[in-house]
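There's a structure below that I have some questions on.
The complex appears here without one of its protein chains, the remainder shown in place.
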Amino acid sequence: MKRNNLTLWLAAIPVYAFLYIPLIVVIVYSFNDSRLNAEWVGFTLDWYYKLFNNGEMLLAARNSLIIAITASLLATVLGTMAGLAIHRYRLKVLPVLAFTPIAMPEILLGVSLLLFFLQVLNLTLGMVSTIIAHTTFCIGFVAIIVRARLQGMDDSIFEAARDLGATPWQTFRLITLPLIMPAVAAGALMSFTLSIDDFVITFFTKGVGEPILPIQIYTMIKISVTPEVNAISTLLMLLTLVLIILANRLDAGALRGE
Amino acid sequence: MNRLRLTRWLVSLPPTLFLLLFFVAPSLLMIVTSFRYPGEFGGLAPLSTPEMDLAEGGSGLYGLTLETYRFFFSDILYAEIFLKSFAIATATTLICLVMAYPVAMLIARSTKKYRNLMVLLVVLPFASNFLIRIYAWMIILGPESTFSHLINSILGVLGFEPVMLLFSPFAVLVGTVYVHLPFMILPLYTNLEKHDPVLLDAAQDLGANRWQRFWRVTWPQSLPGVFSGSALVFIPVLGMFAIPDILGGTGDILIGNLIKDQFLGTRDWPFGSTLSIMLTLAVLSVAGLATWFARSRAASGN
Partner (left out) sequence: MALLELRDVTRRFGDFTAVDRVNLSIEAGELFTLLGPSGCGKTTLLRMIAGFDVPDSGQILLDGQDIANTPPEKRPIHTVFQSYALFPHMTVADNVAFPLKMSGKAPAEIKKRVEKALEEVQLSRFAHRFPHELSGGQRQRVAFARGLINRPRLLLMDEPLGALDAKLREDMQRELINLQKEVGITFVFVTHSQDEALALSQRIAVMNQGKVEQIGEPSVIYGYPANRFIADFIGKINLMTAQVTQISDNDMTLEIDQLGTTTLPLKRGVKAGDQGVMAIRPEQVSVHALTRHAELPPAHTGKVLDFLYVGDVTTYIVELDCGIRMEALLANSSPGRARFFEVGDPVIVSWTREAAQFLMD
């Protein structure tokens, strides 16, 4: 059994390395005193300074934050309801509605929403359209996490609460909510992370007005590549690192649920 | 009894309505749009036209049509692009499978303490921004990078011309594998974790060597995980556009890029919708195949 593991380790380590080395390169070069991402020259925090003085970038960050907070709040509320309903009432339609946006390529959702906003709702593409779009695909994630948590619980406790005198609202407030809270919180964090990082759907629904972070980064990559990109990347990685670890602490199964 | 009914509606209605409005309706709209004519200046031509439009020299095109579909099937170019997308998706899936399997096995065999950590380590890169992960490879595969120099010097020694690693199908493939690897690792690991080690012991007891044990015991049992992981990789890659856009050259257009161009470039919405419908059909067939395959395997009780 030990020998077996050795071969596995030898095969697995390169894969882990493959996963991390590119990211490390990005981080390291964010401190590189050179415009080119070619070789190490010297240590500097210049690029971070430039970043914080980049008005466009700061605005984009602010907008992304607003979108992420709003979308994750909406998605958490709706997703929790969906997760509860799917589990308790064994619904057939709602799971399809909630989980398909996650399974399909993102571009399809982005494109169809673009059509919908412009054609039917006559809505100018911008923050609102992006918030709606993000909420749509985050609902499914929250629903999965909440439902998974409910499936691991003894269902009869909810009936027991009613049996012992609690109204449906009291049952929800005193029994259901406290018990699903870790899953709800993990779902909220996941939604936030997904929203901040989303590129494809945002690309189609953001319109031409306000800048949004991932699109900013994209523009920088396509047009003028400077290590500022590395700097913002490093900061973003730090943020999502913290969020993912938090989500994992709250509900370890959340990440596996997918 | 009314109470029970009421609660049920109260809880399930808001998310259902939201999703009907912002997921189903747009999808239906897209289907309808694929049957319409493109407008003068992008967008859509009207469904019905007043006399004035013709009088003002309008295109005179309105109503529903199969034009876009005819157009799609008439030019071999589109079939090629679809084929290319399928090829990249297949290649990505296979490479991911080969790379993911050892990692998944390792995690599945680890003790509980390390397992969570190892899973976390797999998920963390995934959590970083998608663009960052692609950008990283721009750096590594760029012509000025250490890696490029290394490869090119090796090629030089072997007598080959230096190659440009970036802006090539190779770069696109590296990108797609890199971005989707965690999606293959996690379902595989979840499946492998459930395997009963006793079966392997029994096989060993009956004389099977390491390879046979893997091929006859572990692999068949892991197939559901393999299918889930493959679906989670294949389907998104089919619809990719950002990776070819950034890492690929001008010739490396995939379905996703085509769709994006229709909507944000030429603004030929009907055609873009048709392409999207085609993509959706492709995805559904793949998903359907995978599910059918998985079910028939389960039924035969391998």
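Each chain gets a letter, A and B, in the order it is written, and its residues are counted from 1.
What we mean here is this: a residue touches a chain if its C-beta (ideal position, glycine included) is under 8 Å from a C-beta of that chain, and two chains touch if they have at least 3 such contacts.
Being a predicted model, the structure only gives us computed values, none of them experimental.
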{"item": "Residue in contact with the excluded chain [from A:6, A:164 or A:223]", "value": "A:164"}
{"item": "Residues in chain A touching the chain absent from view", "value": "153-154, 156-157, 159-167, 170, 175, 178-179"}
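Note that only the chains that are shown with their structure count from here on.
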{"item": "Intercentroid distance (Cα basis), chain B paired with chain A, Å", "value": "18"}
{"item": "Residues of chain B touching chain A in the complex", "value": "3, 7-8, 11-12, 14-16, 18-20, 22-27, 29-30, 33, 43-44, 99-100, 102-103, 105-106, 109, 116, 119-125, 127-140, 142, 144-146, 178, 181-182, 186, 190, 210, 231-232, 235-236, 238-242, 245-246, 256, 259-260, 263-264, 269, 272-273, 276, 279-280, 283, 287"}
{"item": "Complex contacts: residues of chain A adjacent to chain B", "value": "4-5, 8-9, 11-12, 15-16, 18-23, 25-26, 29, 36-39, 78-79, 81-82, 84-85, 88-89, 91, 93-94, 97-98, 100-101, 103-109, 111-116, 118-120, 132-133, 135-136, 139, 143, 168, 193, 196-200, 203-204, 214, 217-218, 221-222, 225, 229, 233, 236-237, 240-241, 243-245, 248, 252, 255-256, 258"}
